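I have a structure I would like to understand better, so I am pasting it below and will then ask my questions one at a time.
Only one protein chain is missing; all other protein chains are in place.
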Amino acid sequence: MSTEGILVMTRSAPYGSSAARDALDVALTCSVFEQPVTLLFLDDGVFQLLKGQSPSVIGQKNLNAVQQSLPLYDIKRLCVSTSSLEQRGLRQDELILPVELVDDAALPALLAQHRHVLSI
Amino acid sequence: MVLHTLNQAPANAACMASALNTITSEDTLLLIEDGVYWTLPAFASQLANLTGRLVALEADLKARDLKADAVESVDDAGFVALCVSHDKVVSWF
Partner (left out) sequence: MIFSIVVQAPPVQTQGAETALRFARAVLAAGHSIHRIFFYRDGVHNGSALTCTPQDEFNIPQQWQELAQQHKLDLVVCIAAAVRRGVINEQEAVRYKQDQWNLRDSFELSGLGQLVEACIQSDRVVTFGARS
């Protein structure tokens, strides 16, 4: 199997920690250095993609703005765990961006397709 | 072949559940830090779905007075050897 690029795996909800922003920064940097990069939103990481966030009330920058720029950065693959969405009662149309849904059975292949996996 | 490391105690069951979702029969799960508490018999049923090889880091077992006779253990050199013998390393924390 050919393996290339970096999979950035993020499992934390936004705002309660800096993990969401830190994962985005790594993905954007991969893009700047022309490294193929995939973002995988798993577990509470799927909360990062909810649209309509208003974190200015807690003194934080809105992640949605950065997320909407991801396609401009040529970050082609935004993968979201189907089961993580379902466990949280979320639907795909509640997310800020079009994403690639990945069911649990496809997760091992997703890891296998990338040369390195960075957990953040 | 992926080496997965997991450093979370059994209280963080979601972390283990997600790791188990991605681990194949060719993979290895290496328990480190508080992750070594998963070697206790009380948690065996939650690991029943693990298809890959289970290994625990020796220093972390010893530090915590865990015997884990039923589980394979490796020292730090063994950790490095596992990194070499697998294609990549995925960290769960």
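All chains are identified by letter, namely A and B, in their written order; residue positions are counted from 1 within each chain.
By our rule, a contact is a pair of C-beta atoms (placed from the backbone, for glycine too) under 8 Å apart; a residue touches a chain by one contact, two chains touch by 3 or more.
Note that the structure is predicted; figures quoted are calculated from it, not measured.
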Residues in subunit B touching the chain absent from view: 5, 7-8, 12, 15, 32-34, 59, 76-77, 79-81, 83-84, 88-89, 91, 93
Those residues of subunit A which, in the complete complex, touch the missing chain: 6, 12, 17-19, 22, 25-26, 29-30, 32-33, 35, 115-116, 118-120
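One rule holds for everything that comes next: only the chains that are shown with their structure count from here on.
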Centre-of-Cα separation between subunit B and subunit A, whole angstrom: 25
Sites on subunit A touched by subunit B in the complex: 3, 9, 11, 42-43, 83, 104, 107-108, 111-112, 114-117, 119
Partner subunit A, residues of subunit B touching it in the complex: 2, 14-15, 18, 21-24, 27, 87-93
